[in-house]
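Just one protein chain is left out here, and the rest sit where they should.
For clarity, chains are labelled A and B in written order, and residue numbers in each chain start from 1.
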Amino acid sequence: MDKKIYLDNAATTATRPEVVEAMLPYFTEKFGNPSSIYEFASQNKKAVTDAREIIAKSLGANAAEIYFTGGGSESDNWALKATAEAYKEKGNHIITSKIEHHAILHTCEYLEKNGFEVTYVGVDENGVLKLDELKAAIRPTTILISVMFANNEIGTIQPIKEIGEIAKQNNILFHTDAVQAYMQLDINVDDLNIDMLSASGHKINGPKGIGFLYIRKGVKIRSLIHGGAQERSRRAGTENVPAIVGYGKAVEIAMDTFKERTEKEIELRNYLIERVLAEVPYTRLNGHRTKRLPNNSNFSFQFIEGESLLIMLDMKNICGSSGSACTSGSLDPSHVLLAIGLPHEIAHGSLRLTLNEDITKEELDYVVTNVKEIVDKLRSMSPLYEDYVKGIN
Amino acid sequence: MDKKIYLDNAATTATRPEVVEAMLPYFTEKFGNPSSIYEFASQNKKAVTDAREIIAKSLGANAAEIYFTGGGSESDNWALKATAEAYKEKGNHIITSKIEHHAILHTCEYLEKNGFEVTYVGVDENGVLKLDELKAAIRPTTILISVMFANNEIGTIQPIKEIGEIAKQNNILFHTDAVQAYMQLDINVDDLNIDMLSASGHKINGPKGIGFLYIRKGVKIRSLIHGGAQERSRRAGTENVPAIVGYGKAVEIAMDTFKERTEKEIELRNYLIERVLAEVPYTRLNGHRTKRLPNNSNFSFQFIEGESLLIMLDMKNICGSSGSACTSGSLDPSHVLLAIGLPHEIAHGSLRLTLNEDITKEELDYVVTNVKEIVDKLRSMSPLYEDYVKGIN
């Protein structure tokens, strides 16, 4: 295939042309600083307000509860560090999961170095949080539960409603990293008892370098980035108007297409999963079979290694990933795959393919054919496969 | 004049069309996540590397010393908080100036609440840091001196070389907020003994939501935003490739045009300053007459109030500001104008006009005419002016 088949939409997505279109005037013409007093800039203030309202509406929140940030990582850092600071009188204990994104895990490690205690709750073999373990972890000093809405690697959707209820019953704040879930799943912050929620523009065909943190009214806030009075004095820095406008547009489109888009993705995803599992031996699906993000598939092919697989797929114009995009430069096997109980060598042979609604069945057929061929080829070179075959013969 | 005359370039600038042009392919076509392994994304990694090199070169730094951030405020927060954390064993004292941007001042206040001590060194009537006071403030526990390169309100350029030497002699780190100075003044981090330097894209006709922190090799670093391995594991978050590319382009252009542009701005600025001072009575220039940013002018018109002036100028299609853009929403008189010794009521009547090289003399003539008229009109309404006139008569 000449055309590139991009199956790494969990890493980042293409910005939609309509989004770029919406942004363009705010670069060269309506470039004013929204904090300025003159008419020329007040139109930009309005543009920011409009985007904030679109986003608030998408979550069943109020516009005043949406704070724009520089991306998902900043939102995650902010939620955890601000809560730690604002509620440290109440307690120093935080609960999270073993399969969070590094933006949460490394922030927790930082907090641990600074007098906080963190419990990392485990997940079952499908990547679903163990609610019993969560309940047992609660202490009188617990100030925050932070559990991601859906996992970026294996796509598993967490029992957010149950977690929200547990948090509420125990009078503990609940933050969720919804960077992957936002606009892929239906989210209402009130129904789910969510107090804080992180999201990122570039995961939903919006621009990079923009995200938001939803903070429920009443939650005590501290700043992560101090300075000017932007974002109601909570997040300093000249507003990134073009990106905010683009983000608003991306959310608007994602809302409009929600049902059709996610249904189509689920169908395509299931087709891909079924074919791969049926046609490639010694293969397992990582993550929950049904409680998973519409666009996520993640396989482990025994006896082979992921990077080799990715490079060979790349030569066939197929873009995939082997673990979180942020860590693919690292040599450690994914902490998520280890947390669901995979042994190291099986975690090594993982492939994440995350699709979008524009992928066709024909393209997926081409992908399956190539995955099969490449896995075969790599297995024929693998000492582990050799041992296995000799062992069973 | 039908055309808007934008004289608030210190608040933000128009993104250049060439910059937008350079960014565009990275939204919809080359949208890949630079951390990904496939060829399609490695071109983006290269684009980021190229921009980093352009910026490093502009400062006489190494590419590995440039860390991209979400803007000037984040860079300032990062520099101060990271130094505080990394050097707290050495000491808990920080020195800064009374006229820093809020991104520095509010971060210092935050640090004061967290066990650090901060000395705010004063400035003379022109806004130049008092070096004697700086020297006297140094303690064995001083870990950082942070003084802005040039002030955003009154344009005064600080004696950075001298400050750098003092810092070096005393083995203290030196950070400078160069958000206003970068690409308006010649900066070489080695010549000036600068250890850390903050800058922001949108102040130099680049995009909003992007900035960088220069951190000299050898300086101990801690992250402000924890998470993925981006920016050599120092600043997490999917790289904002379009903005980074646009920033690189903006710096490239600003370097190419440097001499011609700044000379032209200085000429225009001087023309404006001289006419206003000569033709509007009871007016003073704030900031140093010559050691000032090429594009900055800042006046105080006695007996009148800034907001009224701004609105009336706006009605004549002239965009100006009365103090830092970030604070123009606030009601407090500018801390910078108070620090140079202006009484409250004079600080109130300030007007900052910051130009760019595309402004014409004719436009400035129009501005002067209107300033004169409006100041006259406001004075005729002012009880202070009435008292004054009665007093001298």
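To be clear about the criterion, a residue touches a chain if its C-beta (ideal position, glycine included) is under 8 Å from a C-beta of that chain, and two chains touch if they have at least 3 such contacts.
Just so it is clear, contacts and distances are computed from a predicted model.
The chain that is not shown carries the UniProt protein name "Iron-sulfur cluster assembly scaffold protein", picked from "Dihydroxyacetone kinase subunit DhaK", "Iron-sulfur cluster assembly scaffold protein", "NADH-quinone oxidoreductase subunit N" or "3-oxoacyl-[acyl-carrier-protein] synthase-1". Considering A:220, A:259, A:344 or A:361, the position touching the chain not shown turns out to be A:344 (whole complex). When the missing chain is restored to the complex, the residue among B:223, B:238 or B:356 that touches it is B:223. Remark: the residues of subunit A touching the chain excluded from display are 106, 109-110, 303-305, 307-308, 311-312, 315, 329, 331-333, 344-345, 348, 380-384, 386.
As a convention for this text, only the chains that are shown with their structure count from here on.
Across the interface of their complex, subunit A is touched by residues 4, 6, 8, 11-17, 19-20, 24, 27-29, 31-33, 35-41, 69-74, 76-77, 101-104, 106-107, 109-110, 200, 202, 207-210, 223-230, 236-243, 307, 310-311, 313-314, 319-322, 324-330 of subunit B.
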